[in-house]
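Got a structure here, written out as structure tokens. Questions coming.
A single protein chain has been removed from this complex, and every other one stays in its place.
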Amino acid sequence: MAIQETLNTGLNIQPEAEADAVLQRRKYIGMNVLRTEDPAFLTGRGKYTDDVHLTGMLHAAFLRSAQPHARIVSIDKTRALALDGVIDVITGEDLEDTVGPFSTTVHRPEVETVTRAILNSKVALYVGQPLAIVVAESRYLAEDGVDALDVEYEVLEPVMDAEKALEEGSPLLYPEMGTNNFAHIEFQRGDVDECFERADHVFKKRFHAGRFMAAPLEARGVIADWDASGELTVWSSSQVPNLVRTYTAGPLGIAESKMRVISEGVGGGFGMKAHIFDEEVLIPAASQRVGAPVKWIEDRYENLAASLHSKEVIVYLEMAVQDDGTFLAFKGHYIGVGGAWPAHPWTSLIDPLPAASLLPSFYDIEAVGWSIDAPMTNRCPLGAYRGVGWTPGHSARETMIDDIARELGIDPLEIRLKNMIPDGEEFVTVTGMKYDGGSYSASMLKVKEMIDYDGLRQKQAELRKEGRYIGIGWSPWVEPCAWGSEVAKANGFAAEFFDAASVTIEPDGSVTVTTGCHNHGQAHYTTLAQVTADTLGVPFESIRVIENDSATAVYGTGTYASRTAVVAGGAIMRAGSEVRDKIIRLAAHAMEVSPEDIDLAEGKASVKGVPDKVMTMQEIGMLAYYGGPNRIPDTEPTLTATRSYDPPETYSNGTIVAIVEVDIETGKVHLQHIAACEDCGTMLNPMVIDGQMHGAIAQGIGGGMYEDLAYDASGQFLASSLMDYLYPSTTEVPNIEIAHIETPSTVTEGGIKGMGESGTIASPVACLNAIADAISPFGDIKIMKSPIGPNDVREMLRAAAAGSNGSAPATQPADVETRLSQQAEGA
Amino acid sequence: MSSTIDVGTQPTDDQRILRMTINGVQRRGIAEPRMLLVDFIRHELQLTGTHVGCEHGVCGACTVRVDGEVVRSCIMFAVQAEGAQIETVEGLAKDGELNVVQQAFRQEHGLQCGFCTPGMLLATESLLAENPDPSEEEIRDYLSGNVCRCTGYVGIVKSVQAAAKQRSQA
Partner (left out) sequence: MKPAPFKYAKAETVAEATALLDQHADDVKVLAGGQSLIPLMNMRLARPEVLIDITGIDELSGIEVNGALTIGATTRHVEVLRSNEVRAFAPIIAAAMRHVGHVGVRTRGTFGGSVAHADPASEIPAIVIALDGELTVAGPSSERTVAAADYFVSTFTTDMEENEILTAVRFPYPLDRARWSFHEVARRHGDFALVGVAAVAEVDDAGVCTRARIALSGVSDVPVRATAAEELVVGSTIGEVAAEAGRLAERQIDPGSDFHASAEYRKEVARALVTRALNDMATKGEAR
């Protein structure tokens, strides 16, 4: 196996934390402060994209491909243009001179760039691909226009099997590339072969992690107003408004300074809305063409079929294990089941690359080796969703560890504890990831106590005698978080990330904070105000946080990958500490004492030991802005600072356990309870953290048991409505119990670690392992795919009863090298 | 076979003026028959608190109350609501004060992105009107037609319990 180590050389920069003092005076950090955001939402005054109405606004609808793979012979606009109220019909040719392409890549030598027209009206590569835009006086009329377009397809053979797509002779999505595979990456650390030779056991598994998606309750939407002076305002339901500006200005041929992106109310993002979508270019282009504001609101069909799918990775794993359960080494091959093109800008590598990078998780192994392939198929593009590829990677690894535990007769908790790295210390994993201390074992033991594990095992044995089958599924996780440059590199993405914050004391002493992150449910206007209040020493109520608009907040990259608490929080601590120093110096100067003698708390600067020598923030603000000669000479009037922060690698951790009962006859799984313990270092607001855990776990339940973006072999999309794409509702999600351990990061500002995604990383496999545990008395049960619904449970039970491996497919996977060499020969 | 019955109204696709009472206020707007009630409320009457999540009657984001009953306004035509009494999220707070259910949702972290919230609040109002002291199972059953993608429903169930308790003490 060729070994390449292009990334993660272990020389990652670890910037020092500089705002240590903030935690020493904490008053708000760690408190359950109620959300500032709520009253607007509770009264129906949230301002989502579809709530925006502009004078003269027209409405767009898209013609979308009904074919997975076809040449478009013609699109006849005649009947559509003849309809009353239809203003324009736009196809790719109409935009050739005005709209540039997207070039999408991950900057690594192994990755090929894919460049494509943003509106391709000549070739359809998946069901749902935009082929034409109809602009009309209303959405109803625009859809009438779409209906009246006559399309002639020349059907081509679809590429649906991702593994066959890698073989020579497969039909190609991009014949000019000569391959469907835009990335082949290999990595190895330690002597993998030696470990596998030495091992008492070598286990192998193929796990096909299913395709599911964020499907936020508010679908996407774009409004563009390209006015006569050449200024473009875009409203987009995005969690990265500044990146929308940066990435679309080029194809649109406009300066970023002339472009404003507003993403005020966003009804859920979950990583899906952290991409740059074709419509974010096409709707501005349509507005420019028709000379009026144009609105497009994604409907649920478009959202399901044609926004972004996630998580589908075929994983081949091998583990070298000793008789006593000691893990020696892991090997993996990850095939990311990509769609028609790499989603912009992260590409479908956002699933297999993090999945592979985190293969060792927190197991103390000697060697690791992995490879990745990234075939494109005739499906909706694959991109980020809460927990990205850590979910499929984790599901594959942790189902396999349960298989091994059963095979070796070791309790699934014990085998994990046995192989766990130590708690509380910095640790460099075999791949070079730098963990900043965690409660890996302690979180498992905490959950063990929460569920009375030993008692539950006893109950399980008793119930089995009555013909009832409960199961317990363990899923301890480590989550790379706070997406900055170093953690990105540790996960294979060689790019720079940061975020920024400005902290300003206004003349009246109130405080305005802006950040480049994005608030869409995570309560930033509350939690970041808590950070600001403690950083400055001012009341929470005096602070307003502004995000979500490129014109009113500082530039930054947005909110995704569990980053904002650390990255924006850190930037606020840094900027706020600077402002605090200015305030203290100003107050000291005004009260004629030295800065060391000033106490700044609750918005008052007082002289230590002299209670009546006090200045309010209003007095300080007025002094700074309008005090003229009374100010410190050589200082500027503004009381503001802007700082950015690109944190070192940081990792949160925890454990989820699911308890299920399986109805053997019907395969129905009743998820009875979820217990979890999480550790995200310094907590900003435990109520919000609990909410993030609850929501992420529920989404993982969907991915583990319900949600499946299935295609048939001919490339038709089978989950095109919410009658078939099954969101968990109140009756599918049990009560979720959350406990906390705080192991502050040893490296970040304030010891904060990121959180928010772990539930979706870890809960699918908690459910899967619980199901397997419940039905394991029926034979050799192995979970080989997700999601697992009642039909799958019955299939496993039938296979187990027939004496074969209780799973599908029953074939034993070839080893990773054989697979790679076969592929190399084929390629 | 042709009819001998005198048909009072022939079907038309003409736009018509619709009158309905929304949150106690008489409102009028113009709609062709195909206009969905949710579009009429949001775009014709500009009450954008009621949201659109799926347009096929699954997610519950468009939940309003029509003549006292919770309905999905995305699978009802506006023309069917002619003369009806409609309640939307905008009518819940009185005199600028959040009502008991709204307060409970804030207190118990029953919302995150806020998109499902209007529908959840109206469904909760109906639940508590029908059953002032619901069990957790009854809450979960009643709200099972309202999807939330953010909270995992834990905060929502607690919010409804808190509101029920608060109301029973009032």
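Labels A and B are assigned to the chains in the order they are written; within every chain, residues are numbered from 1.
Note that a residue touches a chain if its C-beta (ideal position, glycine included) is under 8 Å from a C-beta of that chain, and two chains touch if they have at least 3 such contacts.
Just so you know, these numbers come straight off a predicted model, no measurement behind them.
> Relative to the complete complex, which of the depicted chains are touched by the chain excluded from display?
Across the whole assembly, the hidden chain touches A, B.
> Among the options A:72, A:726, A:755 or A:800, which residue touches the chain absent from this view?
A:726
> Considering the whole complex rather than only what is displayed, give the residues of chain B touching the chain that is not shown.
So the residues of chain B touching the unseen chain are 1-5, 7-13, 32-34, 36, 39, 55-57, 60, 63, 66, 69-72, 74-77, 79-80, 123, 126-127, 141-142, 144-146.
> When the complex is taken as a whole, what residues of chain A touch the one chain not shown?
139-140, 143-144, 147, 299-301, 665-668, 706, 708, 710, 712, 718, 721, 723-724, 726, 728-729, 731-732, 789-791, 794-795, 798
Heads up, the rule we're going with is that only the chains that are shown with their structure count from here on.
> Using the touch definition from the top, list the residues of chain A that touch chain B in their complex.
Residues 34-35, 37-46, 48, 50-51, 53, 140, 214-219, 265-270, 297, 299-300, 520-523, 687-688, 690-691, 693-699, 721-723, 727, 729-731, 733, 735-736, 759 of chain A touch chain B in their complex.
> Quick one: which bits of chain B touch chain A in the complex? Just the residue numbers, please.
Per the stated touch rule, the residues are 32, 34-35, 42-43, 46-56, 58-59, 61, 88-90, 92-93, 98, 102, 105-107, 109, 111-118, 121, 136, 139-141, 143-157.
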